[in-house]
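Apart from one protein chain that is not included, each protein chain of the complex appears where it belongs.
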Amino acid sequence: MTEFLQQIVNGLTLGSLYALIAVGYTVVYGIVQLINFAHGEVFMIGAFGALATWTVLFKGQHGLWVLPIMVLGAVIVSVLTAVVMERIAYRPLRGAPRLAPLITAIGISIFLQEAVRLFYPGAKSKLTFPEIEVVSGTALQVGGLTIQRAAVFTVGALAVSAVLLWFFVNRTRLGQGMQAVSQDPDTAQLMGINVNRIIVIAFALGAALAAVGGVAQGLLNSNIDFRMGFLAGLKAFTAAVLGGIGNIQGAIVGGLTLGIAESMATQFIPGQFGGSAWKDVWAFVLLILVLVFRPQGLLGARVVDRA
Amino acid sequence: MSTSTPDLTHGAGHGDHDDHVTVPLLERFPGRGSAAAWPLGLVGVLLLVGGTFLSWSYTGDVLGDLSINFYPGGVQICMIVLGLVALAFLLAHRGPLSRLGDWLDSAAAVRNLGLGAVAYMAVAIGVIAYESGGLINVNPGGWVSLVGALLLAASGLMLVSRQHKDPLFAKTTSWLEICAIIVLMALVLFGAAYALGIGDGASFVLFLMFVAAAATALAKSGVFTWIGLIAQKNRPVLMLGAFAVAFLFPFTQGGSDENMSIATQVLIFAATALGLNIVVGLAGLLDLGYIAFLGAGAYVGAVLSNSAFATIGWKPPFLVVVLVGAIFSSILGLIIGSPTLRVSGDYLAIVTLAFGEIFRFTMGNLDGNNGPDLTNGPNGVPAIPDLNFFGFDFGQPHNVAGITLGRFANYYFLLLVIAAIIIFVFVRLNNSRIGRGWVAIREDEKAAEAMGVNVFGLKLFAFAGGAFLAGMAGTVKAHHDVSVTPDQYIFLESAFLLAAIVLGGMGTVAGVLVGATILKLLPEKLRFIADYRLLIFGLVLVLMMRFRPEGIIANQRRKLEFHEDDEDLAERIEEVHLEEAEAKA
């Protein structure tokens, strides 16, 4: 039973991470029906942005007070990356056959990974992420369960982000503009909403959350590397589809569901095909099953003709 | 070109479609007129070529040896060739070759050749100065050629394009066309052999600049329009010529294993990319896990080989192994293709990516601890012996007509056969009922279904067929590579294959060959970019999608699909098509 609860805890942690990234896929999809497969790299760049901020400004400092500034650094770097990417790579391809943005995304993805590998000092191998008081260090023991401190941060970050996101989407003019565009871009345009601006904001919003995810990942693993965006991005994409792509609550539900399912699979698939060696295989199997049998997701997606 | 019926007259600069009327830069300044342009060009050619016969460099160890007067090195010879081509176009503009100028945009050609020559000379002089410590070490010949290049460029910018006819309607005799194809093929063979023989990266870059300048000039002049047309008309000759060139290539290498090793790698890569082009280019399905099929073939080849590490006791003859590998691979293809019943577009691409990754993880796991022992896990199957066909040992050098052909040359010939099979299948499927079905699906899947096209069946067949061909190539690759490990089949390799297609041209054979060659050859030859290889190719994908999504050598229909709103393009392509249809009839 503790075993089971422990896996729930692990799953929630993992799931919060997926959810933070998945929101980016879903928000952008909701607005432009584009699946931004380079989003995983935005997450990775966020982690590097946080590390760079720390290295440049606070090297040697481990107080909790540096964390907000690291998060801010991460968000700035990620948002910039995403906005530039939208402006120069995706925007010119609006209206092109679907193949075009997909191939572009693969190109961007590889480009960003390589750029980090080549130009971030020491990034050719794993880099140690700084330990921060309170959110790193010895795990908490609660009633027989082991809870990493970074896990608390991750779940907390998701909760805070979700509240802020809800507030933004429902209570601000921009957020309402976003909803309008997502429901009917043509009418929204006629009503004087600047659709291009809304698209940029969608990219930025997703990037900001992914950056927070990047920091969380750094704290959880104590190290980061330039490849970390690939798998995380794919899994988060699965989460977004699982929750119903285009649906923000769905992305969060999907992320948590996927995280728990993955933890359980790792723990409870018996015999030779279980355990961590097959962990990613099962994650991919799940991805395929979701895409094939539940492409509209658990909570229903904004469906467009994807033929 | 023997000209018979001047069907249609086009305005200035209507060579290539993309090339609308180009207004020469200096035309805007009347008075500086084009009267001086033509003699200026002649002087430019004279200086450019003259300079190459003088020494360019004080030291003899930069860019080959450019230090000896009256003994031009390879880098200088390129400029001689470029100068002579420019001369031909100048004479076509005005003078003895004037009849040629009736059909081609000679001014545009001179312009591009001149600008290319300037860039070339600038880089050459830069390299000489950089490598031998200062501009002081650049000898007069270099400066003379640079001035010549500048004059040529100036002349090109001042020349006003003559009114000329569309080369599309040039009626040429078939012997001339066949000669042109043969010359073209010979140039390709010679160019490839020369390029592979270049030792240093800087010379290689210069050679690429030369090729690029010449190719742009020919394209802008309209020569390629004509070549495209005669290539359509004389398809068998072209195919035969291409294979003759590929076949003769090893004989130009004097037994050097180094270049042949690169050539076999290019061939494996190209063959696989051609198989993928059936799926992506013809059927229009984005497969991001295609490398798994090559891997499946390679693993079958490995575990059924005589390697001491092979895990299966059955040792059938190699032809059986090829068949088993291909069939195993196509079964995987069927499995991977089956979701196409329910998913398409982006989701399908991700499903294939996931399948590819599952394949790799599985191969890395089946080591006896995590599942049955089939693949030795991450260590893979090493020490795969060379092939042996009826006593012909692929590991040993052989002598043919006094020329030694080493180990890689042996594999090269085998791979050539496989590539030929794949091309054959590709072309024949493309021009058949099945090919038409694929186009219809790409154009409008629902309408195709409503017109009775078996959409699911055709998609599945594309996956299985493509996988079959890759599996075949994989079995040979296992022996060629000596060892098979999971990390040879990562996602990046699939992306790399896709890049070859995107760069070269979706749905064309020649395009994929060009794309594959560029992507494999450049990092080998330009060691200094080796580490930036992936960075550059990520960028290439983005830029191609932005500026030329149909690829270098475009399939016309693909081009139309990527430019749905371009009415002029549609008109032009229809014109070309009508001309081809008429030529065929």
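We call the chains A and B, going by the order they appear; numbering starts again at 1 in every chain.
One rule holds in what follows: contacts are C-beta pairs under 8 Å (C-beta built on N, C-alpha and C of every residue); 3 or more make two chains touch, one makes a residue touch a chain.
Operating definition for what follows: contacts and distances are computed from a predicted model.
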item: Hidden subunit of the complex - UniProt protein name among "L-lactate dehydrogenase complex protein LldF", "ABC transporter", "Protocatechuate 3,4-dioxygenase subunit alpha" or "Ubiquinone biosynthesis protein UbiU"; value: "ABC transporter"
item: Shown chains that the omitted chain touches within the full complex; value: B
item: Which of B:A92, B:L159, B:A310 or B:V439 contacts the chain that the document leaves out; value: B:V439
item: Residue, one of B:L415, B:L429, B:L503 or B:L541, that touches the chain absent here; value: B:L429
item: Missing-partner contacts on subunit B, residue numbers; value: 424-425, 428-429, 432-437, 439-440, 443-444, 446-455, 461, 465, 557, 560-561, 564, 570-571, 573-574, 577-578, 581
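In this section, only the chains that are shown with their structure count from here on.
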item: Gap in Å, rounded to a whole number, between the CA centres of subunit B and subunit A; value: 38
item: Residue numbers on subunit A that touch subunit B, as the complex places them; value: 35, 37, 89, 92-93, 96-104, 106-115, 118, 230, 234, 237, 241, 272-273, 275, 277-278, 280-281, 284-285, 287-288, 291-293, 295, 306-307
item: In the complex with subunit A, residue positions of subunit B that touch it; value: 284, 286, 288, 339, 342-347, 349-351, 353-355, 357-358, 361-362, 365, 369-372, 445-446, 491-492, 495, 498, 502, 531-532, 534-535, 537-542, 544-546, 549, 561-562
